[in-house]
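Removed from the display is one protein chain of the complex; every other protein chain stays in position.
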Amino acid sequence: MDKSPISRGFRSKRQEQTPKDRLPPGQYVTRDFPILSAGPTPQSKVENWNFALQFGGSLLGQWNWAEFEALPQTTIKTDIHCVTKWSKLDTTWQGVTFDDLLKAVSLAKPRAAYIMAHCDGGYTTNVPVADLVGGQGMIATRYQGLPILPAHGGPARLLVPHLYFWKSAKWVRRLRFMEKDERGFWESLGYHNYGDPWKEQRYDGD
Amino acid sequence: MTAIETAAGPGRRLEWRLAEVRDIVVETSRVKSLVLRITGWAGHLPGQHVDIRLTAEDGYQAQRSYSIASPPEDELLALTVEHVADGEVSPYLVGDLHAGDQFELRGPIGGYFVWTVATRGPLCLIAGGSGIVPLMAMLRHRARRKVRTPALLLYSSRSLEDVIYREELKVMARRDPDLRVINTLTRRQPEGWTGRRGRIDKALLAKACFPPEQTPKSFVCGPTPFVENVSRLLVELGHDPLTVKTERFGPSGG
Partner (left out) sequence: MIENGSDLVLDGNAAAGLLQEIFVLEITTAQIQCEKCHSVVAVGSLRLYAAPMGAVLRCNQCDSILMRAVHTPHSRWLEMAGARCLRFS
C-alpha cells in the first residue's frame, strides 16, 4: 500500500496536550514515568555497590556507597525526553556531577574524549565527555527527593538529560574513558550515536 | 483445508492490508469485538494475532497487536479489544470506531501459540483476563469442527462482569460433554456465587487439569506475572515444559 488510509476520527490523544515551546519535535508530555528495560531489573544492594572511573586497565577512582554519598551533591530540575516519544517536564534529580567526579580523582582535564557507561545487567551507552562536563551530566541517586527505585535505575543511574533518555543509563557502575568512540547497546543496533532530541536524532541516519 | 495450510506455510511475506469494520459486538463494559472484512485475507490458525495500524489525518500513526478471536472457519475476522485506561489506541477502537471505518492490518502472525484439531491429546487452556481471546479462537475452532478432544478452560477474571464470552462459554459447555469450563473470580463475586474464588493456584491446577500422563497440550495466556506463575506451577506438577505454551500480554492484559 503506497499511502496508509486515514482511520476516521483517530487522533493522537497525547499530542493534544502538548505545550509546544518546551518540547523537542515529535514528543508528547506524560505525567507518569514509563519504564523501559532491556532486561530484568537488577536488585543491587547498596552494601555491595561500588562505582568506578576507569581509563584503560587502571581505575582512576572507586567509591563504595558511603564514600559516594560523601561526595559533593548537586540537585537539578530538568526535562527528560525518551526516544519512544514521551517527555517528562520538571523532574528533580540529586547526585554527583561528572565535574565533581573528576575533581574527586584530581583530574583537571578528562583523560579522553569519550566515555562508555557500564551497568549492572550488561547495558552500555557511549557519551562524549564534552556532553558530561559543565554540569551537563551526573550520577544520580535521588529522584524527586527519594532514592531511585530499582525499576527506574536505582541505586544510581547516569543522567544526561539534554540527550535522549536511553543515554541516561540505569544501574550504572562504571564510566570508562575511551580515546576513540565506540557504540553502546542501542547505538550499535540502529539508534543514533549522539541522540540530540532537538535535532530529532533518534536513529542512525537521522 | 486450504485456509489452514496457507496460513501455516513458510515464505508468505507480511503485508499491510485494508480492514473494514463490519460489526461491533459489546462483550463487557470495557471490551468489544470488532468484526472485520480484510482485503486479501488468506486465513489463520487459532491462537495467532494481527498487528493493526491507525493513521490520523496529520499522518501520525499508532500500531498495536491483537489476538484473533474468531476461528478460521468464520468468513469474517474478529478481534476482541479491551479498553486500557489512558491508552491511545484501545479507547479509539472500543469508543469511537463505527461500522464502515477502516484501518490497516497485517497477519496472521505467530505459529508458536497455535492449536488446531489436528493436534492430539487433551487440550488445557488457562486464561487470565483478556488472555481468553486467543484461547477462545481455539475453542470456537474445536466446536465448529465438532471434535471430541477432551478440553478444559480454566478462566480467571476479576468479577463476573469481566468474564468475556460468558454466555457463549456457558452454552458451549452445556452442549459439549467433553468440554469443562471453570471460572474463578478473583476480586468480586456476586451474591450467591457458588463457583471458585481467588487466583489460580497449585491446588486448583492439580485438581482440575488433565494429569501429565495424558500428555495434555497446555496454553496459558494473560498478564505476564499470571502466565509465568501458572506455567511454573504446571511444570512443578509434572507437565513437560515443551507441552506448556505461553503468551504473555503484559500487565494490562493486552
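Each chain carries a letter (A and B) given by its place in the written order, and its residues are counted from 1.
Everything that follows uses one rule, which is that contacts are C-beta pairs under 8 Å (C-beta built on N, C-alpha and C of every residue); 3 or more make two chains touch, one makes a residue touch a chain.
Values in this document were obtained by computation on a predicted structure and should not be read as measured data.
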item: Of B:Leu36, B:Val84, B:Leu152 or B:Leu204, the residue in touch with the unshown chain; value: B:Val84
item: Per the touch definition above, residue among B:Arg106, B:Arg145 or B:Arg166 touching the missing chain; value: B:Arg106
item: Those residues of chain B which, in the complete complex, touch the missing chain; value: 8, 10-11, 13-14, 49, 51, 62-65, 84, 87-88, 106, 109-113, 224, 245-252
item: Contact footprint on chain A, counting only the chain that is left out; value: 30, 34-40, 82-86, 122, 151, 166, 186, 188-191, 202-206
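Criterion: only the chains that are shown with their structure count from here on.
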item: Complex contacts: residues of chain A adjacent to chain B; value: 1, 4-15
item: List of chain B residues in touch with chain A within their complex; value: 15-18, 53-57, 60-62, 88, 91-92, 96, 98, 101-104
